[in-house]
Structures are given as structure tokens and as C-alpha cells.
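This report concerns only the one structure given below.
For this depiction, one protein chain was excluded, whereas all remaining protein chains were kept in their positions.
The first chain written gets the first letter, and so on, giving A and B; residue counts start at 1 in each chain.
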Amino acid sequence: MEIERRSFTARQASARDMLRGDLEGEDLERYVEEKVVTTTFEKMLNLARSNSIFPLTFGLACCAIEAPISIVTARYDLARFGAEALRASPRQADLIILSGRVSIKMAPVVRRLYDQMLEPKWAISMGACSSSGGMFANYAVVQGADKFMPIDLHIPGCPPRPEAVMYGFTKLQRKIQGNPDQGWRQRYNAVGTEEWARGGPASTPSPEAAEAYLAAREMSLA
Amino acid sequence: MAEHEVREAIAFEDAAALTTADLTGELSEDRTTELMTVNIGPHHPATHGVLRLVVDLEGEVVRDLKPVIGYVHTGIEKSCEDKSYWKVIPFVERMDYVSYFFQMQAYCGAVEQLVGLEIPPRAKYLRTLFLELNRIHSHLVWLGTTALDLGAISMLWYCFRERDRILDLFEMAAGQRMHTRYFQVGGVIEDIPLGFEQKCRSFAEDMPVRVGQYEALLDRNEVFLQRTKGVGIVDRERLLDLGVTGPLLRAAGEPWDLRKATPYLVYPELDFKIPVGTVGDNYDRYRVRVAEMVESAKIVAQCLDALPEGPFIAEDRKYVLPPRSELSTSMESLIHHFKLVTEGFRVEAGEVYNAIESPRGELGCYVLADGSSKPARVHFRDASFVNLQSFADMAADSYIADMICSLGMLDPILGGVDR
Partner (left out) sequence: MPDAPGLELIRGEIERDHPGAVTSTSFDREQAALLVDPAQLIAVLTWLRNTPGQGYRFLSSLHAADYLPAEPRFGVHYELINRERVERIRVKAMLSDPGDGSLPQLDSCVELFPTANFQEREVFDFFGIEFRGHPELTRILLPEDYVGWPQRRDFPVGGEPVTFTYNERNYG
């Protein structure tokens, strides 16, 4: 929903004229256009969803002290993004932030929690441990939550600063609104540098995965 | 269980005279004393981390309790066997993830004992300073989350306001808010920057005032007192038998603190008291920890006053990296640097158990060296792991709400419990 905006002084002048009742014709039409937003229902819905996410109170390990505890406190206030209401029950939550290392004993529990959440739902994998096993390349840690559940966003760091989590959160908001930050590969001339997870460029993805990839590609190029 | 019998329809006028016994058949003896087993966790808003409790309930009263742990078991001890001695430091930090400096101190102290390395006085003072700052940090996190569990929700914001100030100090000195890997074998990794002392001093002066504010909120709050006074009492002998240490033991009246009993670093030269409780209920545990925060602030101020000049890490190049400025001029330094970074230093065979006082109790580190550059076994005796055994005693024959209160006052950190 990008709207061309005139400069501040111009808008101020037209507002003043409107108050006086002096606007007519084309100026009046432009004024009305700027005040009324028209969009599709889908986009409205996504805007509403992204600005009122209910995260799940789910903390596994060290990252849990940074999020969800530290980001809801006063300095790094998550409430300004509308995500203040942390729900304890997965049935009422939209977002699960995997904050911490996922051990082999906890993985089925996390999966069950994710399954209990209702659509639409998103998952953020916060920190190195849940994104890829982190520094713990051993028998007890699942090397990345990707192995057993779909993740929408990964936040690097050990632990990531609360500002990093907020940045990831706003990125997720843009993704929910249908405007994912995928265009950087075009901007920086980096098309073709995608890393394939566990298969290599010579491996053939499943038809659904290939379709999803092409769809995402199109959306970013559009 | 009595079988359900189909009852005839009862006229409305007669319904008021019926009792529950009429409607449900006879209440047999078994029905009234039946135990219901309920699972709490591992995902639960009030368990401090992924702790699973299997509780036997009789109505609302807890009869028996079994903690099931291991949901954040990370195999840190096994990973440590694979890394050289200084690479182990970031691993052990992440066990008890709220009091990370203490794990570093326990491990570095053990390795220094194994190797026979003396750390310079400035490093000792800096280590003590950061340990006490971390103690305040740990108690603040505890107070915020426990008060949140009990319903005093605004305490979380106040405690974390102070906690952010401490993390600013950590970030100033070490670059990271949490898991700073600040302690190294031989001292600390970097000296404190300019401006740190000022900021730290103003924090240490503010801290008792803030603690006064927390006490003003909670100490005489009727709801808080009713929930914590007389709840979760375990007597001293039983706690000692169960191996419980730290504020839990001190709240029960036993003045056992490793900082005074087996002093390490510069604790012999500092003037501080150890708060000890009388009854051993949850209220005493709360008071002991809050008083410890004030004592730690005093220690921080004393350390800043007495901080000596000098090197911040030992000079022995066999175990400690040389400063980077020397690398371009001295061949030996380059060789030492290379050796230390690629292989690490070797430690002769031997084993050592080093115990310090963490915010939760005795934190012991056992290091077994076998002559190579990697430890053969690193084991942590974590305070929360042993303290958790007393939870069943605390929660027996009390309501669920009291159990939740006891769990908060027990202050378990599941990273340390599960390692």
C-alpha cells in the first residue's frame, strides 16, 4: 500500500484550504484520495494480522532471557509493535519464537505445540542454536529446528540482541503483509548465490518445493 | 467406580431437596481419597524453563511430586571433551544461562589450579567485581519472574530496568550482553574501558535505593505475605541431607556460604555480610536474596575502590595469549600465539574439583586432565540440579498455588539442571 505523498508543506496548505472550504476540482479530488485508503481485503487482513501478533510464551534456554522476557520489558518494548499480549496457550497464539537450543527430548514437544497452534501461524527461530544447532554439534541437540518444523524467519546471534529480535520481528511483519524482504539479491547483484539446505545444487527438489520456490521467486521479482 | 444407573426423571419441585450424593450414587471411600496425576509442563508459563512436573493431586492439594528434567539437555560436558581448554569456556558459560560468569570462574579456577597458574591482583578484583554484578543480575531476574508468577506483575519491569543497566556494564567491558566469555585461564580477557568505573559506581550507589523500592512494593504487601509466609518450609537437617546449598539453606538458618567458608579470589579482603533467615519458608528465601543484592552492591563498590593497577591477565605465555602488539616484534610471542590458538596448552594428568558460591548454591567444576590439550572430563556440580531434589519436600501437602510459589522461590535454572 504505497501511496505517493506530496511534500509536507503542500499537504499542510491543502488542509488549510479544506478547512476554509476553498478546495475544488482536482485539488479536492487529490485531497480525498490521500485521506482514503483503498486496498484489497486480503491486504487489510494481513495488515491487521501483522500488527497484532500474539506470541507464545515459550522460552527454552538462554535466548529466553532476551526474548520473550527482555523484549517485553520497558527498554525494548515489543508492545509498540502490537505484540504485547503473550499467550500461554498455543491455541491462542500466532507466533512461536523458538528461543534456545532444541534438545532431542524437547523436539517432539515443540512439534506438538506447533501443531496445536491454529492457522495462520508463524515460527521464528531465534538464535544460532535453534536455527542450526549453534555451537552444540553433538548428540543431544537437534541441528536446527528446520529438521522437524517449518520456520519462517531465522535470527542469528548467540544470544541475539533484543534489537536484533525486534528487527527480525519487523521483518516477519513485512512478510505477513505480503512484502517479504526478498529483493536484496537483485539489488546487490547476488542472484544465484542461494545456499541449498542439505541436498546441494545437483539435487532435485520435490515438485511442491520447486513450485513454492518459483512462486517465492516470482513474488520477489514482481 | 460405581456404575452409572439410569435415574428416572425427577420433578422440578423435588430437585431442590436433592443432594449430590443422591444424584451420583453412593460416594465410596475410593472416590474421596482418589489421587489424580496431572502433568505440568514442560511448556508452562510458570515453570522457570522447561521443567516437567508430574504431580499427584488430591483435590487441590499436592500429595506427591516428581520432576522430569532433561528437556534442555545439551550434552555440554561431552562437547567439552572435544575442545581445547580455552575453547571450553564459551560452552560452560551457557549451562546456567543467567549466572554465566560463575561457570567461567568455576572452570577457569579449576584449570588454574591444575596448571598452577597465579592470576594477578587486578584480575582477581575484576573477576570478583563481575561475579558480584552477575549475582545481582541473577537475583533481579529471579525476583522479576517470581513476582510475575505470584501476580506482582509490575516487579518484572522494575527488575529488568536494573538488569539492563548491568547488561550495559557487561557490554561496555566485554562487548556482549550475555555469555561474554570474559574470564580466561589466567585472568580476564580485556581491561575495563574508560568510563566503566564511573558507570559502575553510580550503579552500585543506586542499587540499594532500588532494592528499597522493591521492598516497599512487596515486603508488607498483604497478598504477598499470605502467599509466602509459612509456605514451603523444609527443615535444615533435611536440606543438608539433600545437599541443598545457597540461599535456600541460608534461609533455613544455616550460615553456610563458600565465599566465607572457603574464600577464593579477593573475598577474604572484602567486608560483607551473609544474610541468614530463621524459619525457612518462602518469605525468608525472598528476604535472603533481596538482602544479598544489597550486600553484592557493597562488594562492587569496595572492589572499585580497591582496584589495583597492573596486568589484567597472567604473563605466562605458555598458557595465556600474548598481547597483539607483541606479535609483530617478537618471534617467540608469535610461536606461543600459534601454539595456543591451534593446539592449546597441555595440562599434565590430574584432576581437580573447584567449588564456588553461585547465586543458587555451590557450583563445583571437576576437570580431569590426561596430559593432552583437551580435557578428558569436565563435570559441573550444578546447584539447581541438587536443589531440585528438595522441591518434593517443599510442595508436599500444600496447594498448587503454594507449589508454584515454592518453585519460584527455589529458583531453578533449567540450563544448569540439564546441562
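The definition used in the following text is that contacts are C-beta pairs under 8 Å (C-beta built on N, C-alpha and C of every residue); 3 or more make two chains touch, one makes a residue touch a chain.
Keep in mind that what you see is a predicted model, and the values were worked out from it rather than measured.
Checked against the full complex, the candidates B:78, B:199, B:298 or B:346 give a single residue touching the omitted chain, namely B:78. Contact with the undisplayed chain is limited, among B:69, B:133, B:270 or B:403, to B:69. Mapped onto chain B, the footprint of the missing chain covers residues 69-70, 73, 75, 77-79, 81-82, 113-114, 116, 240-244, 256, 261-262, 350-353, 355, 362, 364, 366, 368, 370, 376-377, 379, 381, 385-386, 388-389, 418-419. Across the interface with the omitted chain, chain A contributes residues 104-105, 132-133, 136-141, 143, 195-202.
Basically, only the chains that are shown with their structure count from here on.
The distance from the centre of chain A to the centre of chain B, with each centre set as the mean of the Cα atoms, comes to 33 Å. By the touch criterion given at the top, residues 42-45, 49-50, 70-76, 78-79, 90-91, 94, 97-98, 141, 144-145, 156-157, 160-161, 163-164, 177-179, 414-415, 418 of chain B touch chain A in their complex.
Residue ranges of chain A in contact with chain B, taken from their complex: 57-62, 64-66, 69-70, 73-75, 88, 90, 100-101, 103, 105-106, 109, 113, 135-141, 158-159, 161.
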